[in-house]
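For this depiction, one protein chain was excluded, whereas all remaining protein chains were kept in their positions.
Chain lettering (A, B and C) follows the sequence in which the chains are written, and residue indices restart at 1 in each chain.
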Amino acid sequence: MQPIMTAAEINRFLETDFPQIHTDGRVFTVTAVEPGAVTMTFDPSERHLRPGGTVSGPAMFALADVCAYAAVLAHIGPVALAVTTSLNINFLRLPKPQPIICRCRILKLGKRLAVIDALLSQDGGPEPIAQATATYSIPPRG
Amino acid sequence: MQPIMTAAEINRFLETDFPQIHTDGRVFTVTAVEPGAVTMTFDPSERHLRPGGTVSGPAMFALADVCAYAAVLAHIGPVALAVTTSLNINFLRLPKPQPIICRCRILKLGKRLAVIDALLSQDGGPEPIAQATATYSIPPRG
Amino acid sequence: MQPIMTAAEINRFLETDFPQIHTDGRVFTVTAVEPGAVTMTFDPSERHLRPGGTVSGPAMFALADVCAYAAVLAHIGPVALAVTTSLNINFLRLPKPQPIICRCRILKLGKRLAVIDALLSQDGGPEPIAQATATYSIPPRG
Partner (left out) sequence: MQPIMTAAEINRFLETDFPQIHTDGRVFTVTAVEPGAVTMTFDPSERHLRPGGTVSGPAMFALADVCAYAAVLAHIGPVALAVTTSLNINFLRLPKPQPIICRCRILKLGKRLAVIDALLSQDGGPEPIAQATATYSIPPRG
């Protein structure tokens, strides 16, 4: 499974075509693209934090979702428009109010469905703070 | 399973203790509390919309999460602090850029775990736009 | 959403085309078909029981899966061959070693994907013993 877009190309595409995910400044940045995998950093702003100094659940959901989308994009290109059909997320540990790294691995890239595993961690620590599995519907390609 | 808080009490509690979910104005409002169930309305603001005129996935995730939390709260009171441990969401139909109604039914309210079913719909239409199942960890009660 | 097969027709189809689910005698029986919903009874045999007198997890998984499949079948007919793509199950209460009733409601019946909610209960008791959400891939129809 070979990627056909670079990290820079995906970041540019997200900025142009999904400006809404950057309403509060650029918080999501693809940092690496490998065969079958994409890594993204999320730099939480005030609005993503919660009292007690943690990152909100919806912010972690958004990170897993955008990163999984970027992983599909990286391998099928910006033409097709994949749509999230389901996402299952497990919150494992309370994150600190710091950047979160998400690594997405493509488990399946079929003609109609893609299934992606997302693992969220911080500080390069070995213990994940959340794990998600996302399914995307891929539109028919001409 | 009898609720011990009213809709007004839950709304007040969310406003006081979770101001961050109302950063963009009050978008989440509990409208009904029944035995084992809570109904919430989500009135999306600009930031929750997406090009093409739909509501974002993270916004629907947040709605299911807050409403499920409110359902637990309604039945165990504001003392305990339940934490989302997992959430599985299925996106069924593209929502219109309009208010979304979420109805949460408690499937189980145990000593340690609560499991809640959430059904999101619009316009009183019979066809749901999303379905979620959420699990909350309930801290030991004194 | 109108069903196009009766309970008797679905039972006959399962017997003819899926004899393997009846290896230990007929344990799964569709008892009702309604618009958008199917009800099935599972009568556990020795092999489905567990020490302590409960029903095994895989048996409950199989019940939710077969019943959801029957719900799709009831509405698109026996021609198409739907395949389970994902199933999320929550075990809520330990079942007694007695028949289990599963009610499946179709949340979405699209051209390519069907999403079904399954609720398992016993004794007509109001409290579910398990809840599942299943996704089926529907092959292109001619």
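In this text, contacts are C-beta pairs under 8 Å (C-beta built on N, C-alpha and C of every residue); 3 or more make two chains touch, one makes a residue touch a chain.
Given the structure is predicted, the values throughout are model-derived calculations rather than measurements.
> Please provide the labels of all shown chains that the missing chain touches.
Those shown chains that the absent chain touches are A, B, C.
> If you put the missing chain back, which residues of chain A would it touch?
Within chain A, the residues touching the omitted chain are 88, 90, 92-93, 107-108, 115, 117, 127-128, 131, 133, 135.
> If you put the missing chain back, which residues of chain C would it touch?
These residues touch the chain not displayed: 20, 23, 47, 49-51, 56-59, 61-62, 65, 83-91.
> On chain B, what residues meet the omitted chain?
So the residues of chain B touching the missing chain come out as 85-86, 88, 112-113, 135, 137.
To be clear about the criterion, only the chains that are shown with their structure count from here on.
> Quick check: superposing chain A onto chain B on C-alpha atoms, how many degrees is the rotation, to the nearest 5?
180
> Averaged over CA atoms, how far is the centre of chain A from the centre of chain C? Could you give it in whole Å?
Comparing mean C-alpha positions, chain C is 34 Å from chain A.
> Roughly how far is chain A from chain B, going centre to centre by Cα mean, in whole Å?
Roughly 24 Å, centre to centre.
> Rounded to a whole Å, what is the gap between the Cα centroids of chain B and chain C?
Their C-alpha centroids are separated by 28 Å.
> Which residue numbers or ranges of chain B touch two or more of the other chains?
Residue numbers touching two or more other chains: 88, 90.
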